[in-house]
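Here the complex is missing one protein chain, while the rest keep their positions.
Chain lettering (A and B) follows the sequence in which the chains are written, and residue indices restart at 1 in each chain.
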Amino acid sequence: MSDLIKGKTGDWEIVIGLEIHAQVTSNAKLFSGAATAFGAEPNTQVSIVDAAMPGMLPVINMESVKQAVRTGLALGCQINKRSIFSRKNYFYADLPQGYQISQFDKPIVGKGKIAIDMGNGEIKQIGIERLHLEQDAGKSIHDQHPKKSYIDLNRSGVTLMEIVSDPDMRSADEAAAFVTKMRSIVRYIGSCDGNMQEGSMRADVNVSVRKLGDELGIRCEIKNMNSMRFIKQAVVYEAKRQVKIIEDGGSIKQETRLFDTIKGETRSMRSKEEAHDYRYFPDPDLLPLVFDQEFIDQMAASLPELPDAKKKRFIKDFKLNDYDASILVAEKEKAAYFDAVAAVKGCDMKMAANWVVSELFGRLNKASVDIVNSPVAPESIGGLIALIKNDTINGKIAKDVFDEMFETGKDAATIIDEKGLKQVTDTGAIEAIIDDIIANNPDQVEKYRDGKSNLIGWFVGQVMKASQGKANPKAVNDILRPKLDI
Amino acid sequence: MSLDKTSVAKIAKLSRIRINDDKQDEMASDLNNIMGFVEQLSQVNVEGVEPMTSVIEMMQRQRDDIISDGGYADDILENGPATDMGFFTVPKVVE
Partner (left out) sequence: MSEMKNSNSLTNLTLAAARDGLQNKDFSAVELCNQYIDAIENAGELNCFITKTPEYALAMAKKSDHKIQNGTAGSMEGLPIGMKDLFCTKGVLTTAGSHILDGFKPTYESTVSQNLWDSGAVMLGKMNMDEFAMGSANITSYYGNVINPWQRNDGSNAKLVPGGSSGGSAAAVASNIVIAATGTDTGGSIRQPAAFTGIVGLKPTYGRCSRWGTIAFASSLDQAGPMTRDVRDAAIMLGAMAGFDNKDSTSVNLPVPNYEAALTGDIKGMRIGIPKEYNLDGMPSEITELWQQGAKWLKDAGAEIVDISLPHTKYALPAYYIVAPAEASSNLARYDGIRYGLRVCDDGDSLDDLYEKTRAEGFGAEVQRRILIGTYVLSAGYYDAYYLQAQKVRTKIADDFKQAWQSCDILLTPVTPTAAFGIDEKQDDPLAMYLHDIFTVPSSMAGLPAMSIPAALDNKGLPLGLQLIAKPFDEVNLLRVGHMLENMAGFNAKPQFLASNGLTSKAEGA
């Protein structure tokens, strides 16, 4: 679904392509044995290789290669059995070698396609151009000193996968959905932790505008976006900026821009102003990276069920609706939770989906608790549903029980026992309550009998109240109606 | 092919070597001399020839994913011409 921008001269289409940098989950760096953990003291996770000391040489980490291939497979991409590492040459204070070891014309992963879910049942295919391995740079800190920038090389040499999309997205929402989907996939397979705040995953967003049916316009690249909200804001701002320039008779300059999260604006990046000529050439310190089909097959076999397949299965096997299924598979931990609920014998999965999506996720959200720390275990949800199904409690009591479960972590049966919430199905007891209510409310009875038939709800409510919610609603209805309808 | 002052200035900038205006002509002439010599390579018919990527015919070796290095910030900073609080420092960069 494209967001058209209404300009003075008509409608403009936004065209978006993304480059995602995803840090590979590995103990050590791409070409050195230094650690990769986030948040260490400056320069403590730096080897002499990462600091580009004279005479240092790279040796590749096999975990990085494995994860790149697994990610490529998960994105449905072609895997290149022979790829080449090249040097991308440029000077920057946090780039110790004076070049980044990356891949240029022969990446490890080639073309593929992923489906993004636009929420309303609309699925859109987005082309993947390539995925390649490269080194991250260090970090420059500009706010420590009035006249100096501070350089920390802890990130220098960490493995990144750069995933480049085709310019297939047409709205800010599609761009965000693409990043979301990508994040979901890499987290499913464990190739990246997807932590955008810590910079494990960030996106460069290429934005251009054009009149419908026109050739692609000149694009600007907005660098290093690390939140979905900012991506959306930046796309909209940048597209409008470009439309205004063009409609005012100007032309777009291809450039790298930065999103100012405070002002909500993009601006030209000073450090990237000068035209670049990266002088890529094959890194002579490394040999071509070559592997065989057997290795690719092994990597394929190591992949878990992916979100699209899982969603299909949930819909087919559990008769879930599209919406619930989408929500349940979006994050691997949520999907794992639901799979654990499904493992409870005889559980009604349609009910389970409802309980998990609206009740559990709602409460977790409110309490800002992560699914992995959910106080309610999947087995407990299964237990609760079983108790509803066998009429031990009714739906209303169940919600109270669930509150208690969420609060205390106890299972449903225990709570019902402790609080005596067991549903009353004893028709004698229910009949006594009903008789009592009919006897004490002759006015209401008369009104009902005069035709205000929707008063039935009031009577049911009274019965439930009197039974402290424990009366079985079906039994209440069955006994109440014949008595009133006399 | 001929390198003039402007192209010398451009590649000097890319190389981050300051070559003063009055030295650029001399450098251009030196470089042209060398480029004139290497020009003869264009005579070689290389149709269907793969460019050399390595003189040794072997597979890229791969390392195990274990932390075996780092943890010596003092060594990293030891030769640094300007450091502060465990960081290298440079003139302030505006992004």
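Here, a residue touches a chain if its C-beta (ideal position, glycine included) is under 8 Å from a C-beta of that chain, and two chains touch if they have at least 3 such contacts.
These numbers come from a predicted model, not from an experiment.
Engineer: List the displayed chains that the omitted chain touches in the full complex.
Structural biologist: Counted over the whole complex, the chain not pictured touches A, B.
Engineer: With the full complex in mind, choose from A:Ile5, A:Val59 or A:Val164 the residue touching the hidden chain.
Structural biologist: Of these options, the touching residue for the absent chain is A:Val59.
Engineer: Quick one: say which of B:Ile34, B:Ile66 or B:Met85 touches the chain that got left out.
Structural biologist: B:Ile34
Engineer: Across the whole complex, list the residues on chain A that are touched by the chain not included here.
Structural biologist: Residues of chain A in contact with the hidden chain: 48, 51-60, 87, 89, 91, 93, 96-99, 149, 151, 277, 279-281, 283-287.
Engineer: Could you list which residues of chain B touch the chain missing from the display?
Structural biologist: So the residues of chain B touching the unseen chain are 3, 7-8, 11-12, 14-19, 27, 30-31, 33-35, 37-42, 44, 46, 49-56, 58, 60-61, 63, 72, 75-76, 78-82, 88, 90-91, 93.
Note that in this section only the chains that are shown with their structure count from here on.
Engineer: Chain A to chain B: how many Å between their CA centres?
Structural biologist: 40
Engineer: Which residues, counting only chain A, touch chain B once they are in their complex?
Structural biologist: It comes out as residues 26-28, 32-35, 41-51, 59-65, 84, 91, 93, 140-142, 144-153, 258, 269-271, 274, 277, 279, 282, 284, 286-290.
Engineer: For a test of understanding, state which residues of chain B touch chain A in their complex under the given definition.
Structural biologist: Its residues touching chain A are 13-14, 16, 53-54, 56, 58-71, 73, 75-77, 84-95.
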